[in-house]
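All protein chains but one are shown in place.
So, subunit A:
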Amino acid sequence: MKIQKNAVFAFLFLAFSFSAYSQNVKLLNIDQLNERIKNGRDSTYVVNFWATWCAPCIKELPHFEKLQAEYKSEKVKVLLVSVDFKSKLTSAVVPFVKRKNLKNEVFLLNESSPQEYIDRIDPSWSGSIPATLFIKGDKRKFVESEFTYEQLLTEYKKL
């Protein structure tokens, strides 16, 4: 009986650590990003491209956290896609996400050629960050600039 109890604790502990782990940052390529959006249950996706070394990106991240928190009921999903180097996953991106206590889903873009992935996100993109892709059904809108919360909200509501 005691063993069983321990097993239950062990199971609960593992389950808990797994859910904590899921807060971590996953590698994701463009195909996987498209799949995530296509198969997701939300109706609007706000995909923000950022990096730990990009000051204006870091400045606007709280706005994306706020948008997700305040408009959750409208089935909006914010995806934060970092374009940091893959080698920076555990040394920079994961610690950053923890330090800032980011609640949104965070990914690290698993692509090597910007010349390819940039055009697949949007041909008008110069490659500069911050940049944000809004998707609602068939509608796609790409904005290559930094947002205040009001500007972000305006773009979101225009969809």
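To be clear about the criterion, a residue touches a chain if its C-beta (ideal position, glycine included) is under 8 Å from a C-beta of that chain, and two chains touch if they have at least 3 such contacts; residues count from 1.
Everything below uses one rule, namely that contacts and distances are computed from a predicted model.
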item	value
Missing subunit (named according to UniProt) among the choices "Thioredoxin family protein", "Sulfate ABC transporter ATP-binding protein", "Glycine betaine/proline transport system permease protein" or "Na(+)-translocating NADH-quinone reductase subunit B"	"Thioredoxin family protein"
Selected from A:N34, A:T90 or A:S128 as touching the chain missing from the view	A:S128
Residue touching the undisplayed chain, where the options are A:L28, A:L61, A:V93 or A:I118	A:I118
Hidden partner interface residues of subunit A, rising order	51, 53-54, 84-88, 112-116, 118, 126-128
